[in-house]
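The complex is shown incomplete by one protein chain, all other protein chains being positioned as in the whole.
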Amino acid sequence: MILVDVTYYPIGKGTSAAKYVKAALTVLKASGLKVYPGSMATVIEGNTLDEIFNVIKQGEETIISMGIERVETIIKVDHRLDLENSVERKMKAIS
Amino acid sequence: MILVDVTYYPIGKGTSAAKYVKAALTVLKASGLKVYPGSMATVIEGNTLDEIFNVIKQGEETIISMGIERVETIIKVDHRLDLENSVERKMKAIS
Amino acid sequence: MILVDVTYYPIGKGTSAAKYVKAALTVLKASGLKVYPGSMATVIEGNTLDEIFNVIKQGEETIISMGIERVETIIKVDHRLDLENSVERKMKAIS
Partner (left out) sequence: MILVDVTYYPIGKGTSAAKYVKAALTVLKASGLKVYPGSMATVIEGNTLDEIFNVIKQGEETIISMGIERVETIIKVDHRLDLENSVERKMKAIS
């Protein structure tokens, strides 16, 4: 699996991003991919870059559809071929 | 336009990434999108998230095809609707 | 409080980063700051940028001291003045 974390910064409508992030999370979860919300980023597990980028795009478009005119989106991709990767495996490896 | 910067970190085959980054840059440029290579990231200008994410994926797959078994890819998206954005405009705005 | 997440990518010694990340986590935790390890990044809560950057530097130097000759470190800072921020508060706000 490919692991990604994503953070959306909605710009221009006050300092609080929570309602936009919640709406994006609803879309991310509806994708069927495993989604792990966090305080600084949301981790997503998927099988292909296509499905992951597609759902990140949907989250971004959801925020824009709420009237936000600028979104900064930060994505980190951990793409590994030499073993079967997962959030669970990584957490064990560092604990 | 949507602006993105992307950095690929090929992991596991020595400290130098230049040959992998060069190969990815060739693919990015072949997309027809405007590509601005830099010392810490490459900036891409595109019209849609789909075309941008697609070319970033192609760059990542190119690195993997060269025998790299782990790639970390960092992406920052600047998605702005309230004006016609571009690298040229942003550089003027801060100069 | 200021919230940060940090990810260390040790480059050049194989695809697995776990032993280096574990060593860095030990240093981060020894700082006395609140540290939340995650699968894609570690979140740190602190009162000042100085103390946060100092501990991130110590984590990076720990990895280098283990024989790693290149480290890429990704840091995201959430610096907010209009309310008392924390991991706990942010998780409630999006749940």
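Note that the chains are named A, B and C in the order they appear, and that numbering of residues resets to 1 at the start of each chain.
By definition in this document, a contact is a pair of C-beta atoms (placed from the backbone, for glycine too) under 8 Å apart; a residue touches a chain by one contact, two chains touch by 3 or more.
The model shown is predicted, which means the values in this text are computed figures rather than measured ones.
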Sites on chain A contacted by the missing partner chain, in the whole complex: 9, 11-15, 17, 69-70, 72, 74
Residues of chain C (touch criterion as defined above) contacting the omitted chain: 12, 49-50, 53-54, 56-57, 60, 64, 69-82
Residues of chain B in contact with the chain not shown: 3-5, 7, 15-16, 18, 21-22, 25, 36-41, 43, 74, 76, 78, 80, 82, 87, 90-91, 93-95
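Going forward, only the chains that are shown with their structure count from here on.
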Whole-Å gap separating chain A and chain C, where each centre is the average of the chain's CA atoms: 19
Chain B: positions in contact with at least two other chains: 12, 69-70, 72, 74
